[in-house]
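Excluded from the complex is one protein chain; the other protein chains are retained at their positions.
For chain A:
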Amino acid sequence: MVQKLGFLKESPSQTAGPYVHIGTTPNWVEITGVWKEDLGLVLVGPETKGERIIVKGHVYDGAGDPLKDALIEIWQADAEGFYNSPQERRGRADPNFAGWGRQPADGVTGEYKFETIKPGRVPYKDGRLMAPHITFWIVARGINIGLHTRMYFGDEDAANAECPVLARIAHKARIPTLVATRGVENGLPTYTFDIHLQGEKETVFFDI
């Protein structure tokens, strides 16, 4: 026997279940009057700096059907590449941009949609710049532990080509699963980022 190291174990994850909205977006499921507004629905205000964009898509299961009960959270830097977090030591983020958003997939179509800003570049641990990206976290019924992935931008070919994280993906054919296509919707640049949980087009998920 040796001395115990004394660490605790992380609480094990469990699925968020089909009714995750009750606790995370209660107003959206018509549980009104408990709290004023659901957290994370609105990311940008008139004072927020940066290019307004729409990020939208679906989360598909292994049969190609969209999840209508998924909950999607995003976390991203501001337009200058700073995170609005006490852990950010490189500078001060835009005080008018929290950087975190949360949206339920539509109960009928399964589409999710965020109105946000395009993030600036942030450094990898060795100082090289990563390409602009948005961190995604997906939970739903049938998902036992939240899935982490990243969305990169289809109009950032040069930055994507030198991103140290994308370079870690050995199977280059899988890199496009992380790159959103740019279009225009209601006059705003719109990035479509579909997430495939399983199968031929399976999105790259991270153990971070």
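The rule we apply is simple: a contact is a pair of C-beta atoms (placed from the backbone, for glycine too) under 8 Å apart; a residue touches a chain by one contact, two chains touch by 3 or more; residues count from 1.
One rule holds for everything that comes next: contacts and distances are computed from a predicted model.
For the chain of the complex excluded from view, the name given in UniProt is "Protocatechuate 3,4-dioxygenase beta subunit" [choices: "Protocatechuate 3,4-dioxygenase beta subunit", "Tyrosinase", "Phenylacetate-CoA oxygenase subunit PaaC" or "1,2-phenylacetyl-CoA epoxidase subunit A"].
Mapped onto chain A, contacts with the missing chain fall at residues 6-24, 26, 29-31, 33-36, 39, 61-63, 67, 69, 73, 75, 77, 83-89, 98-100, 107, 122-125, 130, 133, 135, 137, 139-148, 150, 165, 168-169, 174, 197-199, 202-208.
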